[in-house]
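One chain of protein is taken out of this complex; the other chains stay put.
Each chain gets a letter, A, B and C, in the order it is written, and its residues are counted from 1.
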Amino acid sequence: MSDTPLPGARPQPAPGLTPGHAFEAFDLRTVEVPGADWAMEMEITPQVVNSSGVLQGGLLTTLVDLVAGTAIWRGIVPQKGTTTELHVSFLAAARVGPVRATAHVLRRGKRSVVVRVDVHDRGAGDLYVATATLTFAVRPEGTPGTAP
Amino acid sequence: MSDTPLPGARPQPAPGLTPGHAFEAFDLRTVEVPGADWAMEMEITPQVVNSSGVLQGGLLTTLVDLVAGTAIWRGIVPQKGTTTELHVSFLAAARVGPVRATAHVLRRGKRSVVVRVDVHDRGAGDLYVATATLTFAVRPEGTPGTAP
Amino acid sequence: MSDTPLPGARPQPAPGLTPGHAFEAFDLRTVEVPGADWAMEMEITPQVVNSSGVLQGGLLTTLVDLVAGTAIWRGIVPQKGTTTELHVSFLAAARVGPVRATAHVLRRGKRSVVVRVDVHDRGAGDLYVATATLTFAVRPEGTPGTAP
Partner (left out) sequence: MSDTPLPGARPQPAPGLTPGHAFEAFDLRTVEVPGADWAMEMEITPQVVNSSGVLQGGLLTTLVDLVAGTAIWRGIVPQKGTTTELHVSFLAAARVGPVRATAHVLRRGKRSVVVRVDVHDRGAGDLYVATATLTFAVRPEGTPGTAP
């Protein structure tokens, strides 16, 4: 296997997460994918599916947003970002899991960053589940915020 | 006020929702908005915010997807839909709540339906928080499913 | 009729347009639409249709981009903008014309502006042809440019 859980990776919920937070339902772990800027895997549990038993689209989008946001923050110049645009094409239903969301930063500007996230169902022959493009308004760490 | 909670509206979780489901964190209610195809309001509780205290973008998108999907199902000809495309522009942070997501069906075809959803923060002077366009692959109720 | 051609409106090509420019094929005029930030109409001529005789999608998108960009420039605080994101949902084919593209600015920030553009086929019972959301990176007029 070319990618392995990072040593420091831990399942959600993060320490300090408010009890009952929606993210408690997310069974997540960070994985290292060569060439990617960030990647996480998520189990398809009964806590995140819809009435048809497939990963609910909005929750899949939440995973995508988390992975993209972390990819930005971990750049050579760390940046804090706010999602401004999000486009997802759903290609197939995710039924088995885990799903893997892999982020690549396409453009890293001073004011905005564009990230691609691709999602595959690892347990279903690596089925291509979704592709997303996100834009973030950013500023370098330590810079006082300004209105976007 | 021109819109009121529907008589039969109830907060999530829906009866039968799996214990611990992410949707248990959503404090939702249906509201009637004249001219709209469907609308719901959601409280901004500690269970759905990010570390900056604002409604998490992926969870806001989940609300948008739920409201759009219900708008389709409740059309004159009921249709079952699967989200195929989702585009969201985030216009402002939602900090106060409740947020109201209002759906209008833009196009209702035999094979696809396009829905606009606009989100406002009712507690922040009706601040315009996000606008989204979603596409669903559909079939009329009772029709056997075919591959999209 | 609630909207009329502006006194100073003129068909493209603009004076000074390079001979043979793609925009010479666009038969455009500005129209005034109450409540809108900018609107233009375009004839569906043989010069802008595809092999099926309908307005070519990319050229329709070009119209949308022109109208949105002008809406920004004409704001209370004039801003120069560069398109950074563009999302179009095509709802129906435009066969008759003219098509009318109507822009509304949804959010006007210091660094970015979001614009909605809706397109209708006036000659086909005002058929709803397309809806688009565009984001522009902006700076106030007179401000030296910085990298986006």
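Observations on the structure shown:
Here is the rule we go by: a residue touches a chain if its C-beta (ideal position, glycine included) is under 8 Å from a C-beta of that chain, and two chains touch if they have at least 3 such contacts.
None of these values were measured; they are calculated from a predicted model.
From the set C:T30, C:T61 or C:T102, the residue in touch with the chain omitted from the display is C:T61, counting the whole complex. In the full complex, the hidden chain is touched by chain C at residues 18, 20-26, 46-48, 56-59, 61-66, 82-90, 93. By the touch criterion stated above, the residues of chain A touching the omitted chain are 85, 87, 89, 91-92, 106-107, 114, 116, 128, 131, 133, 135.
Listed by residue number, the positions of chain B touching the unshown chain are 84-85, 87, 109-112, 135, 137, 146-148.
Everything below uses one rule, namely that only the chains that are shown with their structure count from here on.
Put simply, chain B has to spin 180° for its C-alpha atoms to lie on chain C, with the angle rounded to a multiple of 5. Here the spacing of chain A and chain B, counted between their Cα centres, is 21 Å. Centroid to centroid, with C-alpha atoms defining each point, chain B and chain C lie 29 Å apart. The mean-CA centres of chain A and chain C are about 34 angstrom from one another, to the nearest whole unit. Counting partner chains per residue, chain C shows two or more touched chains at residues 85, 87, 135.
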